[in-house]
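Only a portion of the chains appears, each positioned as in the full assembly.
Chain naming follows the written order as A, B and C, and within any one chain the residues start at number 1.
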Amino acid sequence: MGRVIVDVTLKSEILDPQGQAVLRALQSQGLKQVADVRQGKTFEITFEGAINKEVLDQVEALASEVLSNPVIENFVIRSYEKES
Amino acid sequence: MIDTVKNAQENPDTKQPFLELGLKEDEYLKIKQILNRRPTSAELAMYSVMWSEHCSYKSSKVHLKQFGEKIVKSDVLMVGIGENAGVVDIGDGWVATFKVESHNHPSYIEPYQGAATGVGGIVRDILSMGARPIAVMDSLRFGPLSEPDTKRVLPGIVAGVGGYGNCLGLPNIGGETQFDPSYLGNPLVNALCVGVMKHEDIHLAKATGVGNKVILYGARTGGDGIGGVSVLASETFATTGQAKRPSVQVGDPFTEKLLIEATLEMFKNKLVEGIQDLGGAGISCATSELASNGTGGMNVALDLVPLRDETLSPEEILMSESQERMCAIVKPENIAAFMQICDKWEIIATVIGEVTDGNKLVITWHKEVIVEVPPRTVAHDGPVYNRALKRPINQDLLQKDSINISDKSNSLETDLLKLLASDGISDKSWITQQYDHFVRGNTIMSSPQDSGMIRIDEKTNRGLALSLDGNARFCKLDPYVGAQLAISEAYRNVSVTGAKPIALTNCLNFGSPEDPAVMWQFSETVKALADGAVSFSIPVTGGNVSFYNQTGEISILPTPVIGVLGVIEDVRKRIPLRYKENQTLYLLGETKKELDGSSWAWFIHNHLGGKPPQVNIENEKKLSKLIQTSLKAKVIFAAHDLSEGGLSVALTEMALASGIGLEVSNNTSVDDLSFLFSESSARAVVSIEEDKLPGFKELFKIYPGIEIGKTGGSSFKFIDHFEIELSKLKQSHSGTLSKVLV
Amino acid sequence: MTIRIGVVTFPGSLDDQDALRAVSYAGAQAISLWHKDTDLNKVDVVILPGGFSYGDYLRCGAIAKLAPVMTEIITKANQGLPVLGICNGFQVLCESGLLPGVLTRNKGLHFTCRDEKLEVVNNSTLWTKDFETNEKIVIPIKNGEGCYQADKKTLDQLVGNNQIVFKYLDNPNGSLLDIAGITNEKGNVVGLMPHPEHAIDELTGPTNHGLRLFTSVIKNLVGISK
């Protein structure tokens, strides 16, 4: 079993209303020094069998089609474990 | 380096990217002529967005002026075309304002956010008239359901319309959804919002009163959607590369909800002299329109605009289309109270300028003048094109290609089941279930009823009904007739619920104005609407034009979408879709052999040709009058208008909504196929209780009807032809969307 | 005596006006409470209405639980103040710990608005005395995150203590045990996803069944409960 983690974040010029709401909530709870919060998504994908280059390439390709919309989001394959 | 006015004077020959910004050479020269110098880069940014097709209506203006010229006799119109939205008197001291706007191109690129921000934009338009938004509707067009891209686009758009409206607390009371291959690469998202207020609360977008302050409030300005309006809405996809596709905007309905409540509180406390929403073209549009509609002079310090991204240039700030922002003109003595309301609702508000006694809009950046223009030249004196028009050469061929009925040998039963399951006719509850119908507690009717109906006064039970309609296949066959059929249908939908139609708005979705064939379709459409308004005696209170809806060279079907607003004095007297057992069914109006352009021709035989059904405005009015006359004695129990799919589909929808069957026979003089599927206009089905029959028949003096059958049982029985169990009809009708979409 | 029923408005509350209307229909005095209030203006009952408080960003109800007004509501609810949480209000009650469990994204992933058939499981709470046990009623739902989840121990407790108040007959969102609404052990705090305030009049809702939640609590307070 292999595992890949993909992080999807909003592009920096895109409004992140969720992050803003969390920012205000944290500030209201006394965390005064917070300057900004951006909220992102994480996909933890588990595979049957080990992960090879081909699988990684496929994930890379699908990340921009299925996991994110390149118009507003960036993605990065944060980490992977070949097997576990 | 900031390009100041001084700099522009001193360096007249600096090369400027006007072409990249979408301006034509002669338009650029005209700007130079207006200013008597080259524009600064900030001025260029303003002119380029404000003179784009989307903001300036440069190709449509010469046609739209008919709405002002062909005068409709109406005593309800209070504010006409030219403001953010028209305003009509709906009685008891109330007025209503409503408008439709398109958000087609952004919704293709980012379906959820594109559709969501479309709803957000039209709601702010209504708000800026002074009205409380009370409901939304949406008219959607997609490629065929079987196409993979439709499965990407449709769920996102529906979730976006729902996500924004639901979170804003506005009930969605209706709309329409159609499918056609021409929309595959260019879906349509037209959103309508309706708002109400008392007479004295009408607010217009103008900046008057020297010394009054200009306040920008709502969300911070970010780098999203820069140039979105000019590039997205005015250029074809084929000719634009990746670089010209700017990011779409992300909406924040939560902030918009706060903006609505705060703004209404300001109106209530009379703190606002003039107000404008920030939609396409952002601050450029708001400041130039406010100044232009007022006395003309305004100073704005652009560096005071609160930013989300400190690196934005002044040009970008001027063009940014960040959502959820408003601009208000406030007297100095009211500033404190204004700010207090913003504080309460946790909204950022900043004084960015003031009204001056000059006639120029002057914008500074850290004290340096970067814009100094006569605001009218930006907001209203944009270029006007008299584009070439030409009736397409194949239009005659198309109209001659009438469907030949005799060789179509399916059984009526098979045709009906197939029609019910087609994407266009099928049950849309997969979509409408994603919309809140109940919020605010005044929804009297929503889908699947013929029109949406909202109670506006809990004491008097006065209400409004609204319908949004368009049949692009009819418009393709004959744009003039098609447009009038669209008014007819919307008018009829409102009428059959018991409301009296009083006003209409439109959203005109077309291909490229640079294509003479498209321009012909457009000019026929506008002519038809202006004439239709006169004949129906209901004024056009506003509208919206969306051009460049095409994929490559292929235009969408000409798609005017018409919204009709009606008034009902007592919503408790409304006429619903659902009937009970043992009632008599009548067909009002005349059924003709009109199958060309029909849903039957298209969905069963994939045929589009011939001429659309005839328009008969006098009959539509009579039908409407009959229904209204019936209200007093409550002789009509249930009613449904006949449109797509004709009688067979109308009866099925009534039966399924009621959970009760019916049996009918063909008592008309047309053949059985036409009886079931013809789409002749000015018709409705009504169901009458036994003891109301005499009273009802009296009404035939106004408009004729014939008895066609009875309600009851658990099947749809067409005597001598077929009997289909409701469960089977339901299976055909309701499975289509949910089978394909998860 | 006129019962005073408070309805809290958070930024983003949407069905607050509807809850106030339902309270008036039921015969009590409707009082608006603001999220920043630190005192409850002598209300006898509190309703947390539906909507998207704070945009429902983060998690539904998660930011609302931090509002100043909630401090007093939590204290008083623990002392027996009748509290009803509708939809978003139910989510706030779960987030703030007044009710166990949590509401998560609907199984079908869609916001769903439709008339819903429910079964009344427990008619002994302050809010349900006007219903019969096992009675079938119809009240609309409209939510994107109405799937009730809790760990097994909590679910066992809910069943064991008869804390399930309403169940779905045709589960729309994947809620465990078909849970549509629950109560705390004392029966003074009830949360439900369906919207009774949208079922007070057949003119604007599918039925008037929802009105009975409001009449139940009022009768109970004026001492004519059964």
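Just so it is clear, contacts are C-beta pairs under 8 Å (C-beta built on N, C-alpha and C of every residue); 3 or more make two chains touch, one makes a residue touch a chain.
Keep in mind that this is a model prediction, so the values were computed, not measured.
Each chain type appears once in the displayed model; counted over the entire complex in the file, the copy numbers are A x2, B x1, C x1.
Here, only the chains that are shown with their structure count from here on.
Chain contacts here are complete: no pair of chains fails to touch. Subunit B and subunit C have Cα centroids lying 36 Å from one another. Subunit C has residues 54-55, 57 in contact with two or more other chains. Taken residue by residue, subunit B touches two or more other chains at 252, 254-255, 346, whereas all remaining positions touch fewer. The part of subunit A that touches subunit C in the complex is made up of residues 17-18, 20-22, 24-25, 28-29, 39. Those residues of subunit C whose C-beta lies close enough to touch subunit A in the complex are 54-55, 57-58, 62-63, 66.
The touching residues of subunit B, counted against subunit C in their complex, run 159, 162-163, 166-169, 252-255, 257-258, 345-346, 432-444, 455, 458, 571-572, 742.
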